[in-house]
Structure formats: C-alpha cells, structure tokens
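One protein chain is absent from this view; the other protein chains keep their places.
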Amino acid sequence: MDFQEIINRIYNEVKPMTVYGKIADYIPALQQVSSGHLGISIQTLDKKSYCKGDCNIPFSIQSISKVFGLTLAYSKLGSKLWDRMGKEPSGTSFNSLVQLEHEQGIPRNPFINAGALVVSDIILSHCNDPYSELIDFVREVCNDPNVNYNDSVAASEKETGDRNYALAYFMKSYGNIKNPVEDVLSFYFKQCSIEMDCRNLARSFLYLVNHGTNPFIGKNILNASQTKRISALMITSGMYNEAGDFAYRVGLPGKSGVGGGIVAFIPQKLSIAVWSPALNMSGNSLAGIEVLERFTSYTGDSVF
Amino acid sequence: MDFQEIINRIYNEVKPMTVYGKIADYIPALQQVSSGHLGISIQTLDKKSYCKGDCNIPFSIQSISKVFGLTLAYSKLGSKLWDRMGKEPSGTSFNSLVQLEHEQGIPRNPFINAGALVVSDIILSHCNDPYSELIDFVREVCNDPNVNYNDSVAASEKETGDRNYALAYFMKSYGNIKNPVEDVLSFYFKQCSIEMDCRNLARSFLYLVNHGTNPFIGKNILNASQTKRISALMITSGMYNEAGDFAYRVGLPGKSGVGGGIVAFIPQKLSIAVWSPALNMSGNSLAGIEVLERFTSYTGDSVF
Amino acid sequence: MDFQEIINRIYNEVKPMTVYGKIADYIPALQQVSSGHLGISIQTLDKKSYCKGDCNIPFSIQSISKVFGLTLAYSKLGSKLWDRMGKEPSGTSFNSLVQLEHEQGIPRNPFINAGALVVSDIILSHCNDPYSELIDFVREVCNDPNVNYNDSVAASEKETGDRNYALAYFMKSYGNIKNPVEDVLSFYFKQCSIEMDCRNLARSFLYLVNHGTNPFIGKNILNASQTKRISALMITSGMYNEAGDFAYRVGLPGKSGVGGGIVAFIPQKLSIAVWSPALNMSGNSLAGIEVLERFTSYTGDSVF
Partner (left out) sequence: MDFQEIINRIYNEVKPMTVYGKIADYIPALQQVSSGHLGISIQTLDKKSYCKGDCNIPFSIQSISKVFGLTLAYSKLGSKLWDRMGKEPSGTSFNSLVQLEHEQGIPRNPFINAGALVVSDIILSHCNDPYSELIDFVREVCNDPNVNYNDSVAASEKETGDRNYALAYFMKSYGNIKNPVEDVLSFYFKQCSIEMDCRNLARSFLYLVNHGTNPFIGKNILNASQTKRISALMITSGMYNEAGDFAYRVGLPGKSGVGGGIVAFIPQKLSIAVWSPALNMSGNSLAGIEVLERFTSYTGDSVF
C-alpha cells in the first residue's frame, strides 16, 4: 500500500468538497483565509513523509494546541491534574456553562474550553517562563525551531473572548482558577495562536505515536501508559461535540481546531494532519473529516 | 508473555477488592448474588482460551446485551439506524431524560437505555420472530446452544421498570417508538435477562475482534467498516457515564452490565470478559475495571 | 363604571384578533372548534352577571380543571399536599421532564402536568368515588347540575397522552405516584375533559373570590388563608410558561386551558371568564389575554 497514492486519490476526491462549510469568522485573522485550501501530510514513525496539496502554508492550529498544553501540564503535575478536571465526554457544546455549573466548576475534560483554561492555569502555576516553555516544547516535538505564536491572532481572540472570560470567572468563583483571570486568558489565547503547516503538525504528534518519546531527539516526554491515556482522551473528547461521530467514521484519536486543522494518528505507526479551513456545523474541518474517513477506509487501518 | 500467568497474577491482586462496591439491588434476582465472585476469561482469535476464577457461573449480562441488539438491528437496517439515534457520548446518566428532551426524543447513542429501547423497537419492526432471532444470534456468536433468557429476571425487571416505561412513552410522544410501549419493554427486558458465564461472554465478542465474522462458523455478520463503527461506539459510550475514564484507564472498547460483567477486546487479537458483581458509583463492576486496567498495563497492549 | 359597557367595548376591539393564533390540534375534538369564537363573562360576588359574545357555548376547560382538582385534594389532605409537590414557578414548559429529574420526581407546582398528575393520584387515594366527587364539586361551585365530563375527549386525550404517561411513570420511578399509572391517567384525562361555557366558568371561581365559601349554597370549601394560598399559586404558576407575563400585563390570579378558556378574578369582587380557541405560542388563548389585559387597564382594577 503506497501512502502517496492513497493521499493523491483522496485529495482528488475531496478537493471539490472544500467549497462547502463555513470559515470561522469570529476574528478577522481567521476570516481572511480563503476556503479552497486542502493539505494532507502523513509522517510515519520510521521517518517517512508524504504530502499532498497545501502542506507548507502555516495556519492557526487553535484548539489542537490544547493537546500540547495538556501534555506539558501532565508532564509537570501527573495524575493530580484530574483533581481539577474530569476525563468524560461533555455531551454539550465545547464552550457550554451548563455542565460546568452542574459539576461545580470542574470541567468535564481538558479539551473543552473550560478544561483548557484550567490547564493554562496549571501551566502558569508550575512554569517559570510559561510562554517560552510551551513554544519550546512545540518546536521540539515538530523539530522546527521556527514555529511561533501569532501575536495579532492572540490579541484579536482576546478582544472577542467574552465567553472564555465568563468560563474563567465562573470557575474562579468555585476556586478552580488560581491565577488572575486576565493572565490565564492571555496565556490561553497565546497558546491557541500557534501557527504550523500540515507537515509540522503531523510531525508534532509523533511523540504520541511513539509511546511518549520524541522520535527526533529521543527525549522522553510521557511514559507509555500516560501516552495511552492522552490518546484515549483524544478519541472520546477530541472533536468538540462530534467525538462520537469522528470515532465512528474515522476510528482514530484526533484533535481539531477552528482554523481548519485536524491531526490524528495510529499508535506505533503514523500521524496524519489535514488542513482545510471551511468548517462543518460542529466546528470541525468539513473536508478534513472526509479525508480522514477515507484514509482509514482505504487502508483498512484504524485503532479498531 | 503468558496470558494465563498474567490473569493469575491479576486475579490474586484484585480478588481482595471484591469486597468493595455494591451489588445491584433493584431486583431480587440480581440482589441475591454474593459479592465475592471474580471470574476472568480471555479468548484469542487463534482459538486459545484462558480462564481464572468463577468463569463457569452464569450471570445476568444485562446492558452488555445492548451490543447484541445493536448488531442485530444494524445488520438489518444499516446506517438508516442513525436517523433514530445519535452516536455521541451522552454526558449524563444512562437513563436520563434531560438529554432526550433537549434533543427531541432522539437518544444520544444506542447504549444509553433510551437508545437501546429504540433498538428494541427496530428489531420488533424488522424481525418475524424477534425473541428467537435474538437468542439464536447470541447462541451462534458464543457457539453455545444452551445460552438463554431468564424469564423471572425479565419479569422482575418489568415490574420495577417505571423509568424505562417513562423513557419509552417519552420517545413515543416524539414519534420515535413505533410499536406499543408494552411490547418494546417486554422485548427489552428479555434481552437484558440473557445469562452467560465469562467464558461464553468472551467468546461471544470474537466476531467484533474478527472484523465482523463469527470465527466459529465463518458466518459474516458485519463488514470490517461496520465492525470498526460498533467498536468506536463502545469506546466512546460503552461504560455508562464512565466511558472516558474507562478509555483512559483501560484503552479498549468495552461494554458493562449491572450484573457485574464487563467485556472488552483488542481488534484482531483477543477478547476478555470479567465478572464481579459489586459495582462502583457509576454502575460498573469495581473489580472488573481493576482487572482490565491491569491487563492493558501489564501487557502494554491496548488500542493506543 | 359599567361592566357591560366595558366588555362590549373590549369585545369589539378584540374580536378581530380572534383570527390570529392557532387552535390546539393534538386531538380531533379540540381541532374541530372554529377559531372565530369570543365569549366574555363577568360574575360579581353580589350576584350580578355580565356576558358578551359566545358565553353559552360549552368548551373543553382542560387545564383550568387543575384548580378544581387541587381544591379537592387540598380540602382532603391540607398542607401535607406539599410533601409531594412544590409551590414554585417552573421556569420551563408545562410538560417538561428536565425539572422533574433535577428535583427527583417532585413536580415544581400543582399546575404543571406532573403536579396535576400527583393531585389526581392523591384524589384517587383519598376519595371513595373520585369521578363522582370531582364532578359533583364542579357542579356545586358553578351551581349547574348539568356540567359534565366529555367521554370522547377523555378517550382521545388518552390515546395521544404519551408524554403524560412518561411523566407519570417517571414520578412512579421515584415513588411519587402511588396508584397504577393507568388509573391516574384515566382520572386526569377525565378531569381535563370537563366542559363548561363562559358563564359557568366565571361562576365556578366565585368560591375563590369569596374567601373559600361557595356563594350559591354558602358551603365552606377552603378557609380564607387556604384561598389566599391557591390564589397565590395561580398568579405565580397559572399560565404555563407565561405566568410572569400574565401577571405583568393583567395583574390577576388566573388559569388557562388549551381549549382556549381563561378565568381570572379580583378577590372579594368578581370573576371573569374568557373563551377564544386560538392560542398564542405559550398555549394560552391569544384573544383571551388581550381581553383580560384591557379589562384591568380600563377599570384600573387589579390585585396591585
């Protein structure tokens, strides 16, 4: 089975679908992106690389960055993390306050916004230089020192971030945010603003493919058991309110962002990143999900 | 790695924990079971069998039967099934009406009670002799013609089944139950009353291990893609409100029942069934989850 | 101030609005009624009577009957009633299950369907001949021995009553329905099927105007304090999810039904019944509310 042939075929089939869906328009920086883009990149654990389409155009990874934040916090705090958030699918929208109220300020999982804010709060409390530590971590896992935050995207997010302010103040009222809300939000939006292209994005998840060890520099980030656990969280909660459907159609742990990126992986084998900016009703890249469903169908390979 | 050694070790470690938790007591038949039991059975796709403890004592499989019902309905109706229920984790208790009202009588997934009632309704509409078809199906997949319903358990469930009546009438008010509520409930409770021992239970899930084909008689039940989809549903929604935690700790698709049984599997490799009647706060076998977490930790083998 | 002149004027102003709104169509008996009807009847405590329009056409009083049921149960059980239901506005739709689940099977108040079902259950437990006692009570308060149930309406309601079955079974699962669900529903739908015309409906509420004593026969039904309490429940919860708006616009205790009737009253002074079958979005008579708002505006008389 030749991965290049497979992604060429999928690219041709899915490219026409990039006209459907809707670009995220809540901040200008995201809204400016044109919708026709489609990029697919596969990185195998044995260092092979396959790309098709717009694989070298950087885009805003947005919520995908929550996996990096979680990894950093988990490596600092270990399982004490779960005193402050749950591990269950939310059953409600990614930025819902209902669940949060019902469960007394404890977010259901680290991938809904509330959970990611708690993760940011934890990073602020446990890192001397959180902004540098996070971006250095990301540069290491994708093996590219040029990856960076986009300050204007972060600033723009913050201006329109009223709902996230609400979530943070709400959790603070339950004692589940320790740092000043302003600081937590600044860090959170900075994290979301990280820009990568498909190639880098696929590479950056190889540490999860590889039982927690960064394959480029051999550095151990998480142990095998911790890696299993993060992968499990991705499959049950990684795709906003569409995690069940994604698991059903694709059958891989994955994480999406409103910038139109999705990354997924097959443990011990490969990671695959897709980028196409137009989103479906659930806020996930419409074409991106199509690509990934075809990938596991054509290769017959998923975690199941 | 010797599976027998592993389950012997796990059995010894976990046996003392069988004193914790609480036996399901809502019907006498379940309440009578003594709590000290622990049985573990592994069945590999290459026909090897490993057992330890109470593997030959039949118990009420309860909600585990929802996988059999779903398989039967899915094989009859295909993906049209999803017009009448969702595929997303529920985020609320297994018998909650809140989500159901919010989503207009469409259950979130086939493993919450509401979804299983819709599955029962579909089976009633599409089978000439539903009671026989279901039990024949179960006998075939576990390769044991003696597996049967327990009529007194079914009758007892029905007497105390007010909440399930409420769910069914509620969905009927939205047009999502087509047959008389009385008939749907009778079938549903009969399905839940099926009794199996650990050995049979592990064997009965080998068709999911084997890409949808019953390995005992070579009969094709589902295709590989359909099997992937049911496995995905099990990992996101198979453990009541604890699916995320189960995926996190165990990392396998699984299904539990209030009788204290849990079955899980590694695609293409093996299935494992555990039985221990005392339940944790989420209604899952307390010792059962301990066994499965150790199994994937000691073997280093999960879907991730 | 001449009441006849006032209702003549209001009738002329509001009659054109009877073309708006929507007839209840969930059962044939209600659906058949033509929408143009408008009847207004005032009955004063000093035995004067003012009518305009369709005041002699009997209609289905539906949920208005909940006040009669509550009065009967309250006179039997006293304040022990409130062990089984609350006195707070519901904040959600009249037949919602969400609140009920949140509060463990205890309905928020006696005027939502769940509460009225508990009231029916109480009447069944405390009356030897509940069907006769209820209709005799209603005949007495309106001083007309010909008022009756409509059996075909009751039967028709029961056929389409799945949501109410769901509510009853749900509360039974919490132990808050004592009699068989079938019996409770039969009685409840029979109560809802009572037919009255506007004149009788206005007369039938004079006992609440009169501090609890039936003014026609001098019979004491409730004491002054109990009457105050039922009146208070009507003003906070009598108009489905529109009680606040009704209090705001009309300023009187009132009760509505999906048959298009509304009855309201000024303590110590008068009762007023309106009938117009087309309903607004909240299920209350659209023209009926217009009539009552004008009545308290033109007379300057409300409870405030």
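We just call them A, B and C in the order they show up, numbering each chain from 1.
Heads up, the rule we're going with is that a residue touches a chain if its C-beta (ideal position, glycine included) is under 8 Å from a C-beta of that chain, and two chains touch if they have at least 3 such contacts.
Source: prediction; values computed, not measured.
Asks: Checking the contacts here: which visible chains does the omitted one touch?
Replies: Within the full complex, the chain left out of view touches A, C.
Asks: Of the residues listed, A:5, A:25 or A:101, which one is in contact with the missing chain?
Replies: A:101
Asks: Tell me which of C:18, C:35 or C:109 is the one touching the absent chain.
Replies: Residue touching the absent chain, from the options given: C:109.
Asks: Looking beyond the chains shown, say which of A:173, A:223, A:268 or A:299 touches the absent one.
Replies: Once the missing chain is taken into account, the touching residue is A:173.
Asks: Spell out the interface residues on chain C facing the chain that's missing from view.
Replies: 86-92, 99, 108-109, 224-225, 227-229, 231-233, 235-237, 241-245, 247-249, 251, 253, 267, 296-297, 300, 302-304
Asks: Could you list which residues of chain A touch the chain missing from the display?
Replies: Output for chain A: 96-98, 100-102, 162-163, 165-170, 172-173, 181.
Methods note: only the chains that are shown with their structure count from here on.
Asks: For chain B and chain C, which third chains touch each of them?
Replies: Touches both chain B and chain C: nothing.
Asks: If you take the mean of the Cα atoms for each chain, which one ends up farthest from chain B?
Replies: The most distant chain relative to chain B turns out to be C.
Asks: So how far apart, in whole Å, are chain B and chain C when each is placed at the average of its C-alpha atoms?
Replies: 47
Asks: Name the residues of chain A that each touch 2 or more other chains.
Replies: none
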